[in-house]
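One structure is given below, represented as structure tokens, and several questions about it will come after.
Removed from the display is one protein chain of the complex; every other protein chain stays in position.
Think of it as A, B and C in the order they're written, each chain with its own count starting at 1.
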Amino acid sequence: MNKKNILDKWIEGYSRRIANVTSRRSFITRLGTVMVGMAGIPLLPVARAAGGDKPMDADPGDPKSCDYWRYCAIDGYLCSCCGGSVTACPPGTQTSSITWIGTCRNPADNKDYIISYNDCCGSAACARCFCHSNQGDTPTYMPFRSNDINWCLGEAYNCSTAVILGVATS
Amino acid sequence: MNKKNILDKWIEGYSRRIANVTSRRSFITRLGTVMVGMAGIPLLPVARAAGGDKPMDADPGDPKSCDYWRYCAIDGYLCSCCGGSVTACPPGTQTSSITWIGTCRNPADNKDYIISYNDCCGSAACARCFCHSNQGDTPTYMPFRSNDINWCLGEAYNCSTAVILGVATS
Amino acid sequence: MMKFLNIQTNRRCLTAALLLLFPLLCSAELKPDPMHQVLTLPDKPHPHWVWVADISAASYFPGKAYLMDADKADMLGMITMGYGLSPIALPADGSAVYTLERHYERTSRGKVTDVVGIYNGVTLQLEKEIIIPAKKISAVPYLSNVGLSDDDRFLLIYNFTPAQSISVVDMHKREFVKEISTPGCGLVLPSGNRRFLMLCSDSSILDVTFSDDLEQVTQKRGKKLFQSNDDFLTEKPVRYGDEWLFVSKSSFIYPVNVSSDKISVGDRWSLTTEKERTDNWRIGGQQHLAIHHQNGQLFALFHQGGPESHKDPGDQVWVYDVASKKKTKEIKLKNIASAIQVSQDDNPLLFSLFLVYPTLDIHDASSGEFVRSINEVGSTPMLLQTPVLK
Partner (left out) sequence: MMKFLNIQTNRRCLTAALLLLFPLLCSAELKPDPMHQVLTLPDKPHPHWVWVADISAASYFPGKAYLMDADKADMLGMITMGYGLSPIALPADGSAVYTLERHYERTSRGKVTDVVGIYNGVTLQLEKEIIIPAKKISAVPYLSNVGLSDDDRFLLIYNFTPAQSISVVDMHKREFVKEISTPGCGLVLPSGNRRFLMLCSDSSILDVTFSDDLEQVTQKRGKKLFQSNDDFLTEKPVRYGDEWLFVSKSSFIYPVNVSSDKISVGDRWSLTTEKERTDNWRIGGQQHLAIHHQNGQLFALFHQGGPESHKDPGDQVWVYDVASKKKTKEIKLKNIASAIQVSQDDNPLLFSLFLVYPTLDIHDASSGEFVRSINEVGSTPMLLQTPVLK
């Protein structure tokens, strides 16, 4: 009987980090409390194939895996596993108007990228590919790097994307 | 890590019956489509200890266990595990105004009892002690012995009790 | 304290305003991604898509419908549907997904509102809600609790309050039309453009026809199909052309033909041999029949168990040629299952799942070989529905 379910996935994610007692290098770039706000921008529906594209050499890894480099500060269900992509929301959801951000190192170019974790909203949780990483995560009273907040705010949460905003110089 | 959860309980219940390929004796007493209706009867709040009482010799077994004899045609979460008892709803819920019934043999006196499976309503499911037995269960188009129906009807389902209505002569 | 920044989509560099706050390098190897994208589905459903409906049994809500791509082992999208779970309805042109939803004013309490949801078939965005009488059956979901007329115009909804009736919704006009009282009879089995059958508690069939405006409704009650509750028909029949194939608790098929004005009940035939019955093989589970229309194949979910095990999951799917009433194959499932479904193409897939595990199993419906599993499909999935392809 295949018993691999969401709970096991959670455990796996936690266990990996529990086992890894040596600290990973912190890639935090301090940004203060800047909020990247985009309220009022209309949705851009795109066909599925286009949204799923991703240059593989410069952007290595599997967007359906919690190990993918862009997910270093994510907390939620991966839209890549939910009918969306690493940058796009699944059909039937809406993008959140504001987001939280993280700073993740791309192993391909060894540069730190500012990642905007745009939540997808308006539906119950997708409950696939739970991923919880906390690099640079701050408490909820320092909100804009806090992954504990439902950035759908007044709406229900479905999944999270990981959109590149740009490169952060050190 | 203790991984015993609701899913495992469900599996246990099913597995027991899957393993048991010999048919258990059917205790069905044919009642046709009679509905035991009690709409309009006020709730009777009772203190917890009183509600939990049950004569043990004449009524053997553990009301928190799916093996308890009264549960021969139940489908749902046992109120005995949810803050109620075998005959009473948990605090914070309301009793359903109508019910489905089953006929179960009491091993103490070897008599068949008519059991009314009164659902408790108005809250999300309790999700404890799932129990699914189908002695005498009928399809939903023969509703009054069908345990597939949410007998809270217009309300949310919390758990199920097993109330003795009386003894059925064969 | 907080600064809101407007960021242009599809931009190559962040704006100058943003540069003042972030130390950004425009020569980055990876370009900024476009923002605020929402994916759409292809214009037409693919035959290897399957909708998996989840009842979320830890609370019994929300009902969720997951659209899965069996070939790519991927999820395509989902719809959240309120309290409990009813099947969805899929018009053949793929333009929409119809849902049947119950909502409470306060999530799990307060005023009840039942609605039909019309979701765009390509965007899965809600296009319209049609409020209907708050009477839909609240139960373990069966496909026979809701159905579309053969021409996809009327959505037929089985009500149980416990008074029994059918709500009729005109999907062309997108409005509720009428409630038809059907005391003593349950389920709704579309059987033409303006006709449906119901099963009554005395084992007779109710044959209902209606006019476009629902002003004229004719109900004909047939003879009893069986004499004893001991071998009742399950609520899980399948439609095959002009016939509804019912199965009884002890695995007899009762074919009911709706091709003429008067329904005709064919001879019953058994899915099991006498030896198999002695060995306690019987049908079981919550969705235990499926039809491949073009191949004329009936798929039935079997297990070994006692006479009261009619809802227990199965570990084998037996395949029958409906015309000859012969078993042609036994498929041993990778995992036990409570629901099965088959895709409607030339390379059919057999879908199966067991409601206590959120795993969708896929077998080759012809060879019976296991193909793959897709994990994490909800929490307690119950129903499998494939696109209608006409």
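Note that in this section a residue touches a chain if its C-beta (ideal position, glycine included) is under 8 Å from a C-beta of that chain, and two chains touch if they have at least 3 such contacts.
Treat the numbers as computed from the prediction; the structure is a model and nothing was measured.
Considering the entire complex, the omitted chain makes contact with A, B, C.
Listed residues C:37, C:56, C:251 or C:272: the one in touch with the omitted chain is C:56. Considering the full assembly, A:138 is the residue among A:80, A:95, A:116 or A:138 that touches the omitted chain.
Between the chain not shown and the residues B:66, B:81, B:131 or B:152, the one that touches is B:81.
Among B:123, B:140 or B:160, only B:123 touches the chain left out of the display.
Within subunit C, the residues in touch with the undisplayed chain are 1-2, 56, 58-59, 61-62, 64, 80-83, 101, 103-109, 113, 115, 126, 129, 162, 183-184, 201, 378-379. The set of subunit B residues touching the chain not shown comprises 1-6, 9, 29, 31, 33-39, 41-48, 51-52, 55, 58-59, 81-85, 87-95, 106, 108-109, 111, 113-114, 116, 118, 120, 123-124, 126-129, 156, 158, 163-169. In the full complex, subunit A contacts the hidden chain through residues 6-7, 10-11, 14, 17-18, 20-24, 26, 28, 30, 33, 35, 75, 98, 122-125, 127, 130, 132-143, 146, 148-150, 152-157.
Quick note on the criterion: only the chains that are shown with their structure count from here on.
Among the pairs B-C and A-C, the greater number of C-beta contacts is found at A-C. Separating the CA-averaged centres of subunit A and subunit C is a span of 32 Å. The multi-chain contact residues of subunit C, meaning those touching 2 or more other chains, are 336, 357. Residue positions of subunit B touching 2 or more other chains, listed in rising order: 7, 11.
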